[in-house]
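The complex appears here minus one protein chain, its other protein chains still in place.
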Amino acid sequence: MHVDVLLNNLLNPTILFFFLGLLVVVIQSDLSIPQPISRFLSYYLLLSIGLKGGAELAHSGLTPAIYQVLGIAVLMSILVPLYSFFILKRRLNIFDSAAVAATYGSISAVTFITAINFLHDNNVEYGGYMVAAMALMEAPAIIIGLLLVNAYERRQPTEEDSDSEAYSLRAVVREAATNGSVVLIMGSFLIGLVSTPASVEALQPFTQDIFKGMLAFFLLDMGILAGRRLNAMRTAGWFVISFAILVPLVNAAIIIALAVLFQLNKGDALLLTVLCASASYIAVPAAMRISVPRANAGLYVPMALAITFPFNIIVGIPLYFYLLNLLMP
Amino acid sequence: MHVDVLLNNLLNPTILFFFLGLLVVVIQSDLSIPQPISRFLSYYLLLSIGLKGGAELAHSGLTPAIYQVLGIAVLMSILVPLYSFFILKRRLNIFDSAAVAATYGSISAVTFITAINFLHDNNVEYGGYMVAAMALMEAPAIIIGLLLVNAYERRQPTEEDSDSEAYSLRAVVREAATNGSVVLIMGSFLIGLVSTPASVEALQPFTQDIFKGMLAFFLLDMGILAGRRLNAMRTAGWFVISFAILVPLVNAAIIIALAVLFQLNKGDALLLTVLCASASYIAVPAAMRISVPRANAGLYVPMALAITFPFNIIVGIPLYFYLLNLLMP
Amino acid sequence: MHVDVLLNNLLNPTILFFFLGLLVVVIQSDLSIPQPISRFLSYYLLLSIGLKGGAELAHSGLTPAIYQVLGIAVLMSILVPLYSFFILKRRLNIFDSAAVAATYGSISAVTFITAINFLHDNNVEYGGYMVAAMALMEAPAIIIGLLLVNAYERRQPTEEDSDSEAYSLRAVVREAATNGSVVLIMGSFLIGLVSTPASVEALQPFTQDIFKGMLAFFLLDMGILAGRRLNAMRTAGWFVISFAILVPLVNAAIIIALAVLFQLNKGDALLLTVLCASASYIAVPAAMRISVPRANAGLYVPMALAITFPFNIIVGIPLYFYLLNLLMP
Amino acid sequence: MQANKKVEIIINKLESRQVLLLLKRQNIRGFTFWDGVKGQGDRGQQDGHGLSETFMNTYFVIACTEEEFARIKEKLRNLLREVGGVCMVSDVEWLLH
Amino acid sequence: MQANKKVEIIINKLESRQVLLLLKRQNIRGFTFWDGVKGQGDRGQQDGHGLSETFMNTYFVIACTEEEFARIKEKLRNLLREVGGVCMVSDVEWLLH
Partner (left out) sequence: MQANKKVEIIINKLESRQVLLLLKRQNIRGFTFWDGVKGQGDRGQQDGHGLSETFMNTYFVIACTEEEFARIKEKLRNLLREVGGVCMVSDVEWLLH
């Protein structure tokens, strides 16, 4: 079955469009999705997933199991950047270590959405509250990252700081919490939660029927983006490349173990695994550029976008699913 | 029932996305819909509504009642700017008075579309020719506005005018009649009118099925825009703010009275009310910047977009509908 | 029946939106589709058509008849630029002659897609491999065009050429083969070919249901583009204008004759006719600007976009279809 | 290299049509411009947002001879006086080719 | 025509907010800027791609008096030192209107 799941994933047009995007870069084609379209597609996906999650939670209601999942989610988004930082610090400077740690502690919404699509293809249920779990996991790692920099690199506040928002914890928390992706998915989630079921259903031709197609189109774009960033990884050493694959695997293993321990629902378990295994290339870079400008965005963005993201959607998701199936009867 | 209709409107995701847009601005999130996407969404809505209106008129045919509605529409779009101007002139300069008068005499297509969506949610029929009414109401107010400026502020034509199109009535009429929104909705209307029913129906998955979703997405954007313009209103006095709420109410009251008098169809009556109560923030600013450049766009655009528009889609539409239901059995 | 087919085509909203686009330019309306949206719509159409073609070929399998069609396609894309060049050379300089020849030897994907839509409206089947035929016809003409320039205008390679990619056959072949449109439609075609039928079907609400609507919207944009380029044709002589109508007719006649001779399937025959009769305004200009910069893009783009394209979608497609019906019982 | 004037004009997008007209009438045949420009000036903030082009600027760059600039100077001044915007003039050298 | 300084700043889009803040605090009321700017500098390539604004620049053009420039000069230098970017200063003449 192992190979089957992986192969099935590979023969899915959604994933194949991602490969097409990579190919576009390899053959240096001039195909490129205009930035406003990328934004439109990503906003569409966040809105659709958020709305669906909220509507489902309205339907199912809050249960103790939900708090458990949310608790694990937040805990992991605090622990992952901490342990990552101390691994990274051996090879990278403090700024880069903190930024990469925040990157891997936080999550990738696109990976999450791809995993939801995967569950859908495999007819596995998941809880709408997983959207909330996703949103909750975005910010803590960013804050941890900043605290680590401040702890290790105490800077003298100077007179000029009055003009600069940098290094202020308040600014960073605000940046993390008001990040567009978070606001859109959480806003849509709340809208789904309070709206009448009939009115949410009336949006389904937009939010659900064309969803897979929009995702396929978007993954084409993600393939191009990942391909372009991959070029930046050519000069990176084996350390960062192995980090970008091994740490997600370790995080996934931890969550799979916890899922078995706490008897999580299989769909939720996969999504939680994917969240922990994923790395942020939207919210974190935006926050880090402002809070830790001395960290090298040319390092942490490609790690997340060009290595961890493809690894997760191509190999990771089916692999984690296979393991969960193996361990959770 | 009053509160029910209002509440139902408030719990509609479409309207909630508008609130989410306002929230985005309040919390200073970086979420922002790229301008090409705003344009795409608004063009999509105009095209869909135009096409549907035309196809429905082709189906129903022209009746005397239609001329009645169109007559009222045009008449109001001439009277409203006239009486508004004389109210405004007490507090504002001639240029601003004329521009604001034109703004409130003209209409907002997005408010109109939101009202159509409201009728749809409440299973109320309306005539396809209302699209024509909308298009007819766009230009007259702009022309009146310009005539008022010319009447009160006779300027000496100078030699340099050869290079400038400003202040020329011909230029303004052309500007008003060739405004993109008008051309698109009227063009689509005519296409809907002459096309074979089967061929219009073949477009429905695009023009109708995903309509509500696209509208919701667009209202998110409108919320952001309105929120941003709202900041500009902070320094505006109580005069303009009350004008922006009271004049729409007065206009609505007049139309509701006329609707009862002429026994209009309820759906048509609501749409006509909404058109008169709405204020333009697309066509009029574009025309005014060119024809009355000395008017302050930072005044009339926020009034229409940040006060009257939200007022109408949140409170106005359900309120007018409630009143119409009360008065037209 | 002749007039019927033509009229039916003219009363199709898709074609009427093209006319609306032309009208927009004539009345100098400010309606304009932002460039990212044009790109999005064209990419959407290519992706959808490619995917469908691939899935259909996967279903039908390869047959000898397919090789026949592909053979004719490639042959024509070599012959057309050759004979066109020698006609053009009588009036135009070498550079322009070669560029125009390449333009008419290559194909227009949008015309092709419009023809597919036409077949769909008339319930005529066609083979999915026609997408491959289209892709195969893109490049040869570009290469022929460049070879012709090199043959007639042997240039001395200079030292500075090291910084310039111009005039190199390798660069041009790469440019032609990696052109975004080709890569996207061929990539989607291959994805359609290898994906599981169920997974392709899951994309249909996006790739098929809203297809006609997206095409209508896109043709509105094409109308605007064609209208704008038409202005550039005002100064062009009767020679280029008649070339832009007659050469497509001649090419169509040749293919219709071959189709009767080889007993091609009627749908395939129409598409092949349309491909040969169409002229490129995306891939060829991009390649020519780089390979033959001295050719005047203000000549060959308007010819293809403002004359041949409208001619084909308004008159050509129904005409070729009428003739095929007449000659192939 | 040849000495030239570089004229930069920042004006509301809606009025860019009038600048183009002026250049055409004065027979200035080389110019460059781009849209999507934001800014702030006497007429408030142009933030680039909205469905119309009311709050957007266009940026023009025109390299021309002293004589050509003299030709458009007064016309330009009149236009800017009426509709707002700014114009900056500086010296550049033109790389002949 | 009036002699003026033209200040051009190229800075990461994410930091454009800070430049705007600085201008506001120093009471510089006229400026122009646009996004979607790409480039390369000490901090690597900004290619304009991606879903965040991490790899994009903003271009600022500020026409101001010598005195106004003096007011922002040091603040600007501090900002650029911290977050990167470049600033170029030249002389222009301002077409009065």
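We call the chains A, B, C, D and E, going by the order they appear; numbering starts again at 1 in every chain.
Throughout what follows, contacts are C-beta pairs under 8 Å (C-beta built on N, C-alpha and C of every residue); 3 or more make two chains touch, one makes a residue touch a chain.
What you see is a predicted model; the values in this text were computed from it and never measured.
S.K.: When the whole complex is taken into account, which chains on show are touched by the absent chain?
M.R.: Those shown chains that the absent chain touches are C, D, E.
S.K.: Out of C:Leu147, C:Ile290, C:Ile314 or C:Met328, point to the residue that touches the absent chain in the complete complex.
M.R.: C:Ile290
S.K.: Touching the absent chain in the whole complex: find that residue among C:Thr14, C:Ser38 or C:Gln204.
M.R.: The missing chain is touched by C:Ser38.
S.K.: Spell out the interface residues on chain D facing the chain that's missing from view.
M.R.: The missing chain touches chain D at positions 1, 4, 6, 29-36, 61, 63, 90-97.
S.K.: Mind pulling the chain C residues that touch the left-out chain?
M.R.: 35, 38-39, 42, 158, 160, 163-166, 225, 228-229, 281-283, 285-286, 289-290, 293, 296-298, 301, 305
S.K.: Pick out the residues on chain E that sit against the missing chain.
M.R.: 8, 10, 34, 36-42, 57, 59, 73, 76-78, 80-81, 86-90
Everything below uses one rule, namely that only the chains that are shown with their structure count from here on.
S.K.: If more than half of the interface residue numbers appear on both sides, call it same; otherwise different. Which is it for chain A and chain B?
M.R.: Under half of the interface numbering overlaps between copies: different.
S.K.: Just send me the rotation angle from a CA overlay of chain D on chain E, rounded to the nearest 5 degrees.
M.R.: 120
S.K.: How far is the middle of chain A from the middle of chain C, if each middle is the mean of its Cα atoms, in Å?
M.R.: Using C-alpha averages as centres, the distance is 41 Å.
S.K.: Which positions in chain A are in touch with at least two other chains?
M.R.: 34-37, 39-40, 205, 209-210, 286
S.K.: Which chain E residues reach two or more other chains?
M.R.: Each of 36, 53 in chain E touches at least two other chains.
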